[in-house]
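All protein chains of the complex are present and in place, except for one that has been dropped.
Letters A, B and C mark the chains as written, and numbering starts fresh at 1 in each.
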Amino acid sequence: MGMGVEFRNQMAKRAAEEIQNGMVVNLGIGIPSLVPNHLAKETMVMFHAENGITGMGPSPAIGDEDENLCNAGGFPVTLTSGASYCDSAISFGMIRRGRVDITILGSLEVSQSGDLANWIVPGKKVPGMGGAMELAQKAKKVIVVMNHSDKYGNPKIVTSCTLPLTSAGCVDLIITELAVFMVTEEGLLLTELFTPYSLENVIEKTGCEFKVSENVREIPY
Amino acid sequence: MGMGVEFRNQMAKRAAEEIQNGMVVNLGIGIPSLVPNHLAKETMVMFHAENGITGMGPSPAIGDEDENLCNAGGFPVTLTSGASYCDSAISFGMIRRGRVDITILGSLEVSQSGDLANWIVPGKKVPGMGGAMELAQKAKKVIVVMNHSDKYGNPKIVTSCTLPLTSAGCVDLIITELAVFMVTEEGLLLTELFTPYSLENVIEKTGCEFKVSENVREIPY
Amino acid sequence: MKNPFGKITTLEAVMEQFHDGMTLMFGGFGGVGSPPTLIEGILNKGIVDITLIGNDTGFPHIGIGKLVREERAKKVIASHIGSNPIAGQLMHTGKLEVEFSPQGILAERIRAGGVGLAAFFSDIGMDNELVSKNKPRFHLDGKDYLIETALTAEVAIVYAKKADEYGNLIYDKSARNTNPLVAMAGDITIAEVEEIVPLGSLDPDEIITPGVFVDFVIPSKGVNWKWAWE
Partner (left out) sequence: MKNPFGKITTLEAVMEQFHDGMTLMFGGFGGVGSPPTLIEGILNKGIVDITLIGNDTGFPHIGIGKLVREERAKKVIASHIGSNPIAGQLMHTGKLEVEFSPQGILAERIRAGGVGLAAFFSDIGMDNELVSKNKPRFHLDGKDYLIETALTAEVAIVYAKKADEYGNLIYDKSARNTNPLVAMAGDITIAEVEEIVPLGSLDPDEIITPGVFVDFVIPSKGVNWKWAWE
């Protein structure tokens, strides 16, 4: 999308704040894959991959790839200490049993009630849901990290999703390059602003109403 | 039951004839456990235990028992070459998927249509079915090895079982100390006699009608 | 030993997880692979009215049979109680409710609970009243099936050969049996292990139960019963 690396890193850094010691975390492709770079070294996290890895580490150096050690996208990874392999059924068993603490993923749209639409563009792209539905429905916390607007400048945070849903009411937290929103019973609550963006900037680019926290945290770029 | 060792061995030997090279075989307790003694050395068989062993070998010598290597009854066993462990769910997966070729088990009663009643004596003994139902329903071939009569002299092969069924119509072959019966669409067919027992002896001690093969094989004690 | 995930603890510390009236799932098959130290701890704590879920009731002095013998269970869900005559006596005198499930179906019910599935179809014991009583049926592709429901428990206790600091488990021989299934089915899972090893000591390909499913690890004091065959 041509989004600058500083935006991507800011969003990933904010998402990393949600991760506590000992958590099991599943990362989607794109910006979420930058999250590990922003974790404190002493934080012990087990990164989970749907194909059956618990304890993924960083990408290997070029030339050190192992064709039999890849993430769910088919790209080479490494392991951290304490990692294990399992079959895909057990890997999703972890998800459905509620043992995955956080999933951080991208999205095409998110609604004010936390509906997630990130898997299909009818008539254009029908790639299949992969593991997105299980993660969206069953991870303990669902964090969406995405651009505030699509490539045409249309808001991706909307009153009601226009695209088919991956899962309804599943999103807990939305992080964009402009702001951070919590999904609450009463709709979206803006809790943080990435300055120099202002509340007015966010209102202008958001496709739905939202409340604003009494204490908005400002995070400078 | 005070049945002599020669009878027990004769029945086990006959049951062993059913086992072909490469088969997966589950043995019940009692007489079935004698079957391996009667297999040709060159026959490669994988003995299956419900608790998760494929490839059980003979009992260990006294003093060589391993408390973590036991059969489904909790008694020590050994392994053969090529053995493997699995959890109990996969062990029963083998049974339900039809990968267990033969189960050889004892019974309280068998009916002329192959109904098996081997797990419960109402008001007296209700130990639970264990894995008997799965084995009876799903093993490719079910062989019952049992005394022809109970300890009161009553026939155990009957028109219709008086005890609660383990599984209906599941038995393929009945081996007693007197004779061998195939369960066919038309009822029981006596195919073999353990001489010196005669057909008259068998008729007298059997609680249902049965047909007699045109070529009864006589197996001497 | 380091403890970066805070999972390595003591028998004394995990005892707070056990309380009267709880559901307790246990690994093991005929006593083999049941956690002796945890069972002794539960026995000593004196808790009662337990609903026990596991393959069988062991022997009176072996495995979970000890809790049954001391009348700590109000109900047991198992495939077999034959090796523990006390269980049978308690059942007949109405002191113990017993729900029988065919062995492989029980294993699958525990696994289903462990992997977050609610129920599955079974054709085992369709015609048997004890198995089929009160179970809904479903007709699919010309055949009837029983609906067998998943089982979970407030606490699951398992016995393993080794755990690392994350609670990754490997089992010893046929003592594996129901343990990997039970380990997934506990809301809280406690593993009693023969040996605790540093993170990274276990081959990732050999780990049977990922530590994801394990909340606490305690060292075993070893088997404290004489086996039936001894």
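Assume a contact is a pair of C-beta atoms (placed from the backbone, for glycine too) under 8 Å apart; a residue touches a chain by one contact, two chains touch by 3 or more.
Being a predicted model, the structure only gives us computed values, none of them experimental.
The chain we do not see here touches A, B, C in the full complex.
Contact with the undisplayed chain is limited, among A:Ala72, A:Ile102 or A:Val142, to A:Ala72.
Considering the full assembly, A:Ser91 is the residue among A:Ser91, A:Asn147 or A:Thr206 that touches the omitted chain. Although one chain is not drawn, its touching partners on chain A can still be listed: residues 49-53, 65-76, 85-89, 91-93, 95-96, 120, 125-131, 133-134, 137-138, 164-168. For chain B, the residues touching the chain absent from view are 21-22, 24, 44, 46, 48, 54-55, 79, 81-86, 89-90, 92-100, 138.
Interface with the hidden chain, as seen from chain C, comprises residues 108, 112, 115, 117-123, 136, 138, 140-141, 143, 145, 147, 149, 170-173, 176, 204-206.
Going forward, only the chains that are shown with their structure count from here on.
Here the two chains linked by the largest count of contacting C-beta pairs are B-C. Greatest centre-to-centre distance from chain C is found for A, with centres as Cα means.
In this assembly, the C-alpha centroid of chain B lies 29 Å from the C-alpha centroid of chain C.
Between the Cα centres of chain A and chain C there is a gap of 36 Å.
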